[in-house]
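Single-structure report; data block below.
Only one protein chain is missing; all other protein chains are in place.
Note that the chains are named A, B and C in the order they appear, and that numbering of residues resets to 1 at the start of each chain.
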């Protein structure tokens, strides 16, 4: 389904080349200051325009349809709409029979019996992350001052930022694409956010992270590295009454619950599937594997625009679970 | 919360040293063959007894309290109970003031205002995975023949099985513990399981995986490795009308939906937190960092017993989403 | 929360005098024929214009923002938007201190700390039923041929249709309002829709019915009358292998599950709270009970426009539970 959350609930809708993308956010307390200006910075971070991003450029101006009055939330659900304007649907007509490698074209056709919107990937498009970023802006208002901050820490296999422009330029010149790793940190975490088992902080963050198109992995704290450590190395020693630990191999979480140290997780983003160079694909008309050249306009590295999306889903996860924490603490 | 799923819904309860551990599984169609004997094999795989596992031994005999009659499910919820028998609660009395590194002792005390059951980790205990394995047995009945198969592929940093006994013995002799990586594969997957965004197959699997105590990371297909690949390397070429791909970098999933190829994911399990050697911890009585020696009986490598748990949650995730798929296909 | 349903999920948003009212409907199979024209008839039934309805007239033209392409659903969530156009917000400025009897003005102020949108009742407005009717149109496509049909059976205490115009005219001339009772029937019901206990067909219908502003009661089959009957009178005798019963005191439902006979329920709708004649209310500024005269434009009998809303929620309830039924039947 296209909604998530019991306390901070978001519902997303829209297709890449349809009339609009939107999100409804529910569960927001009344009286939270919120205006169009609050969305600007995060929406701009998600936009194309930098080196390695698609030349399709959308204004991405949010229209708040409900739930906000005189600069404050009213307690009613907040609906936010983005009109699609810069669409070129002609590019996508042959995807039903020539599914693009790495895309959802094939599974969508199978699952939706050919009725799915193929244009620009339809509802599967990365353009839907616009809705996640908008919801994230609202979530950040709720979770402050525990604000997530996400950035790329590795691109095309390199952790050296100085090399990244070159890596992108090379891949682009070769009609190819690259992946990256995004790290997200949340400083100022309160103790007690999350629940044992199914509503663990890791479960909710991971669930939402894998809702972002192109994500292949998530790890917390020492992550996959912990599997190669001894317990004596990986365990975090508590050093004071606030629960501060000498190391943070657990990524700020024990038993699914925040321990007051920074929450730290990393997200692996695959290289963009749409590449300019010729690829092979199965042609369902001819029954042959044939060359395919993908038109349209695409990012060389989707990780570049995904950092703010990861930040958004982290804020959403925290907003969801902080509400639960207040609940449990209440009685 | 301690329940999960909209279609295949499980609810777990119990504490390590309380009277019992249990699970209620709802949403099971009537007429599925199910008996106590079906649980034996998976429960035995989760049990201790092998090298590197805890000497606490429980019979783990399931009692089916409802939902099954004459060897078949009735369509009513299935409640399964395991009595705890081999408990030694004396070992755990001082955890409130001397929280064990890597455990939930500290966060539980904070979150539950000191009312939590400390004995053996209480509700945070790995013993609760018994409930997951039991639910997994039921789930496997639903998802067959798409049965998940999980095994350790790396232990203590080594991918060579021949070295593992030695790695464990060494760690044990040094009063330490080791981690591991579990790989789960599902052959025979139908096309179309999972949804775009929040109910993506990756999202549901990852959500449940991080409900297993001790998991630090999850990756699908090429996983973190994909972040270092070019699009032309990572993309999977479709080679026939069934959607079979030449490679499986996507781990059998596109756009959140199974593509008919094997679903493949890997799970990083941290080294056991409870180690025999002396560790430092903060003493909340004295306000000093002091040495702690953990009593009780523990595994050297929890990954050894976690493979069947990973298999269980994979089956649960599939059961949940296959129901959704049938739903969508119906009309 | 402003969403409902696990299988057929709707999310509503909007305020009476805000920019728009809308609904997102998720869980719709791909390939269902759906176009703007499908909404016309039901939306017109909900509209004002008849004797006894408000002079505020809105075009109520739906805009489908997503989930429909070339006249068929795509399997993606369907967002439907209605712009508010004929608003006169000046009428409502004093409601914060002079709450209208029978309205949510007082509770909304308390619950939302004064940040709620007061204009026209804001999010509490009966105008939101527009979203329910739109969702109902989609639901009817799913449940056909088991189509709910609702109509007024009693108005202002009279079951004689011939008297109703006169009853309304009299109440209007006296600056007052009247209530009514709506009966909804669903012919062509399949056997097996609904679940024991929490997802009983009655539970889901009742839940949604009480989501309609102004509803005071719901009864099934013999309803409150059954409490005055003997078991030998109320029990329905099965007369053939299809489960057809000689009487239908159970309203077509046993144990929460449809038995194949028509589902029948009745809904009590209160008289419109906004009346033209002077009423007393508490003035929170002066601390006195004082006369209040309500401006704005209002219905004399909201039941007149509510029948199609009841029909809509019946269809939504069926769509939700029919999906569940298919699920259970599958294995």
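Annotations
Please note the rule applied: a residue touches a chain if its C-beta (ideal position, glycine included) is under 8 Å from a C-beta of that chain, and two chains touch if they have at least 3 such contacts.
Just so it is clear, the model here is predicted, and its values are computed rather than measured.
Checked against the full complex, the candidates C:36, C:169 or C:229 give a single residue touching the omitted chain, namely C:229. Residues touching the missing chain, restricted to chain B, are 1-3, 9, 11-15, 18-22, 24, 26-27, 30-31, 63-67, 69, 72-79, 81, 111-113, 115-117, 122-123 (touch as defined at the top). By the touch rule set out above, chain C reaches the unshown chain at residues 1-4, 12, 99, 101-104, 106-108, 110-112, 123-124, 128, 154, 156-157, 171, 176-181, 191-192, 195-200, 202-204, 206-211, 213, 215-224, 226-241, 243, 249-251, 254-259, 268-275, 277, 279-282, 284, 287, 289, 303, 325, 328-329.
Quick note on the criterion: only the chains that are shown with their structure count from here on.
Fitting chain B to chain C on Cα positions gives a rotation angle of 180°, stated in steps of 5. By C-beta pair count, the most extensively touching chains are A-B. Averaged Cα coordinates give chain A a centre that lies 37 Å from the centre of chain C.
One simple way to say how far apart two chains are is to compare their mean CA positions; for chain B and chain C this gives 44 Å. The centroid of the Cα atoms in chain A and the matching centroid in chain B are 25 Å apart. Listed for chain B are residues 196, 328-329, each touching two or more other chains.
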